[in-house]
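Only a single protein chain was left out; the remaining protein chains are all shown in position.
And then chain A:
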Amino acid sequence: MKVSLPSIAAIATIAISGSATADLLDDVISSGTLRCAVVLDFPPMGSRDADNNPQGFDVDYCNDLAKALGVEAEVVETTFPERIPALVSGQVDVAVASTSDTLERAKTVGFTIPYYAFENAVVANEGVEMADWEGMKGKTVGATAGTYEAIWLEGKVKEWGEGEFRPYQNQADVFLALSQGQLDATVSTVEVAEANVESGKFPGIKIVDKAPMVPDYVALITLREEQGLINYMNLFINQQVRTGRYAELYKKWVGDGEPADLTIPGVYR
């Protein structure tokens, strides 16, 4: 068969222009590396082990996603406020960082379906009289800046019109301030609260009550326009639950009991 020069040129053009329209999903697969932003001072979701290696639910989740894509996982540590700059400047491909899926944020980044859901607890200094969550009214309270619970708590303090809200830059500073008595109470995820009370690193704190919030559904995020990757990750999250891997990771990092239901009754998704 004789192949004409114009048709070779045409194929070459398609091949070149084809690569120019490749999306992030293609880029990740062809680069062979998936770079995940993970927050590593947020146990049990992300922390460092005794050898300083990243570990936790989110780290394993990133590894699973990389495995599904057939690439190597690379964990990039970020703080909560640094997730978006890392994503936008192309230092990471996705953030597996317990990101709450608010409508305000969804104007900026692309969310998948939820991959985890947190319940929140009220933790107080033992020296403070507090029977339930409403005892926080009029007190000095704080939480980790940039988290769902911080946004909720700051809203509550404004609603009450008394007391004070202080956001600290990381989880450790919040619990240090609570332990020292700088804060009367904080709201954090049940997982984080239990881990910190049990660790004994922050003496003089106790869990008081559950915080009456809608569960904090968290999702994977990537750039808003990367629909190809978002579709892939939606299916991946579905498969994690379907195959029992979600329950397995819950047991490994959080403990016995039922992992949170990721569906919302009465609506499609």
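In this section, contacts are C-beta pairs under 8 Å (C-beta built on N, C-alpha and C of every residue); 3 or more make two chains touch, one makes a residue touch a chain; residues count from 1.
Following the convention adopted for this analysis, contacts and distances are computed from a predicted model.
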| item | value |
| --- | --- |
| Hidden chain of the complex, named as in its UniProt record, picked from "NADH-quinone oxidoreductase subunit J", "Response regulator NasT", "Copper resistance protein B" or "Amino acid ABC transporter permease" | "Amino acid ABC transporter permease" |
| Identified contact with the non-displayed chain, of A:G90, A:G138 or A:G255 | A:G90 |
| Selected from A:G181, A:P212 or A:G255 as touching the chain missing from the view | A:G181 |
| Of A:I29, A:A68, A:A117 or A:I151, the residue in touch with the unshown chain | A:I151 |
| Sites on chain A contacted by the missing partner chain, in the whole complex | 80-81, 84-85, 88-90, 102, 104-105, 107-109, 142, 145-147, 150-151, 154, 164-169, 173, 176-177, 180-182, 223 |
